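Inspection log for the structure reproduced underneath, given as structure tokens.
A single protein chain has been omitted from the complex, and every remaining protein chain is retained in its original position.
For clarity, chains are labelled A and B in written order, and residue numbers in each chain start from 1.
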Amino acid sequence: MFRNNYDNDSVTFSPQGRIFQVEYALEAIKQGSAAVGLVSKTHAVLVALKRNAEELGSYQKKIIGIDTHLGVALAGLAPDARVLSNFMRQQSMSSRLLYNRPVPIARVVNAIADKAQVNTQHYGRRPYGVGLLVAGVDETGPHLWEFQPSGMVLEYRGAAIGARSQSARTYLERNFEAFPDASREELVLHGLRALRDSLAQDKELTTANVSLAIVGEGEKFKLYDGEEVADWLEKLGSTQSSRGSRGAQAAAAPAGASGSGEGGDSMEVDA
Amino acid sequence: MNHLPEAWGRPRDDVYGAYDHSHLRPSMPNQHTQEPIVTGTSVVALKYNGGVVIAADNLASYGSLARFSNMERLKQVGTHTVVGASGDISDMQYLFDTALEDLVIKEEYQNDGHHLRAKHVYSYLSRVMYHRRNKFDPLWNVLLVAGWDDGKPFLASTDLLGTTFSAPALASGFGASLAVPLLRRVCPDEESVAKISRERAIEAVEECMKVLFYRDARSTNKYTMAIVSGEDNKVDIEWKKDVELQKQSWKFAEEIRGYGAQIV
């Protein structure tokens, strides 16, 4: 990314009609480790990769519970995500207090979208540097939304954000037709497989670097961390990317995966 | 002469005498409602095995004067709910025509497949009522919320203090004393709701409206009834407007001192 005259603030368009500060914010998402979300007819699942889990510190937080029917996975600036999730929590609480109703997922997502958009139109403000996957269940069923600092939100059947997430997205694109009717367990495993595909060649999924959350119709938002994900990883079997180590995992390797990041993938960040 | 800024542009005291400030200042503090003015009397409601029947007469009284005889006191809110109001009519009109109208419009403009049902409307109303009592500026009403929710009939009450409760048979105002005992004979508890048919419920509520007309001097013989019926998630609301009381019998009145021929 090169410096130019049009990226000093978020209120100036470049002659090409771009707002560079907002685009840089989108880059911040790609600096964060990957997060994957997907939905079936009954459940919504979030899985995320915790980077640099160190022994001296507590683990990095990738999934934040908002309410019993709703949670987010983040990629990018964690403090920004915390501010946004606190706001979502307020929205959720006031919905319960005033209407005796868990806040509809689309509404709380639109509320943060509006907040984010304001930051793209005021001098002296900074767009949020974080992308979110919002998973939740309301009266219209399970939902997965992606939130971006530009203020854009879209609903997805499966989505992935963060570093090397293109590989996870490739997995989701190839398998999404199976999601709607997938069982709770199958859905989680799809999520883990997608996440696994986003791993670098020498990395694997472990209890230390995987966060997982499930929410469903009649099932409250539950976060699995550390040893709690051991069972899931066992069900998953291989914890290494089927892309990176094709020799060992020939059977599981998708045939048409001949994209850019193939083979000896040494890219730091996905394009 | 007074050169102080606060006297600028004012008639000189030494020429015109001190200004009488009582003309400018309101003689009273801002007032909140301290008593209802134009009022509606009882609202009566009863659950049955497929919904709720709710009724209120069409009279708005100004003290003992029967001031407006075409005042409907039931309002449909969204697709699942009917709210009935007794007490101050202007507060009722604020709630019905402003607050609830805004609420429903805001909800429907979202256009996201979500709709407010009876328990949501009830929660909203009771928060508004309680909030206003906290501000010492109450909405002087008792509200009954009837509807269909989660595949079951819904009926609950809130009032000017924000007090909330729910029961299979409810009535506000005079009806709490006169109608509720009659309704409880039909439906003593939640379990017996399943045994009450729509016709039986309508009949019971009609009977209550009649007894209230006999005994409540602030009532009238013309009323509005709404029947909220549901099946799973489908709701139908039938309205009976400008219903006149049928088969009145004032025979009992002859026994009462002050009615009919005086026997002593």
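Here is the rule we use: a residue touches a chain if its C-beta (ideal position, glycine included) is under 8 Å from a C-beta of that chain, and two chains touch if they have at least 3 such contacts.
Throughout what follows, contacts and distances are computed from a predicted model.
The listed choices are "SKP1-like protein", "Nucleophile aminohydrolase", "serine C-palmitoyltransferase" or "Ribonuclease p protein subunit p14"; the UniProt protein name belonging to the chain that is not shown reads "Nucleophile aminohydrolase". Across the entire complex, contacts from the unshown chain go to A, B. Screening B:Arg133, B:Lys152, B:Lys222 or B:Lys240 for touch with the missing chain picks out B:Arg133. Within the full complex, the residue among B:Glu35, B:Glu199, B:Asp232 or B:Glu255 touching the omitted chain is B:Glu35.
Although one chain is not drawn, the whole complex shows that of A:Asp67, A:Asp80 or A:Asp197 it is A:Asp67 that touches it. Of B:Ala66, B:Ala99 or B:Ala176, it is B:Ala176 that touches the chain left out of the display. Among the residues B:Leu161, B:Ala194, B:Ala217 or B:Ala253, only B:Leu161 touches the chain that is left out of the figure.
Hidden from this view is one chain, which touches chain A at 61, 64-68, 89, 93, 96-97, 223. Counting over the whole complex, chain B has residues 1-4, 6-7, 13-14, 18-19, 21-22, 25-29, 31-35, 130, 133-134, 136, 138, 157, 161-167, 170, 176-177, 180, 189-190 touching the chain that is not drawn.
Everything below uses one rule, namely that only the chains that are shown with their structure count from here on.
Look at where the CA atoms of chain A average out and do the same for chain B: the two points lie 49 Å apart. By the touch criterion given at the top, residues 97-101, 104, 106-107, 138-140 of chain A touch chain B in their complex.
Per the touch definition, chain B reaches chain A in the complex via residues 110, 112-114, 116, 119-120, 122-124, 127.
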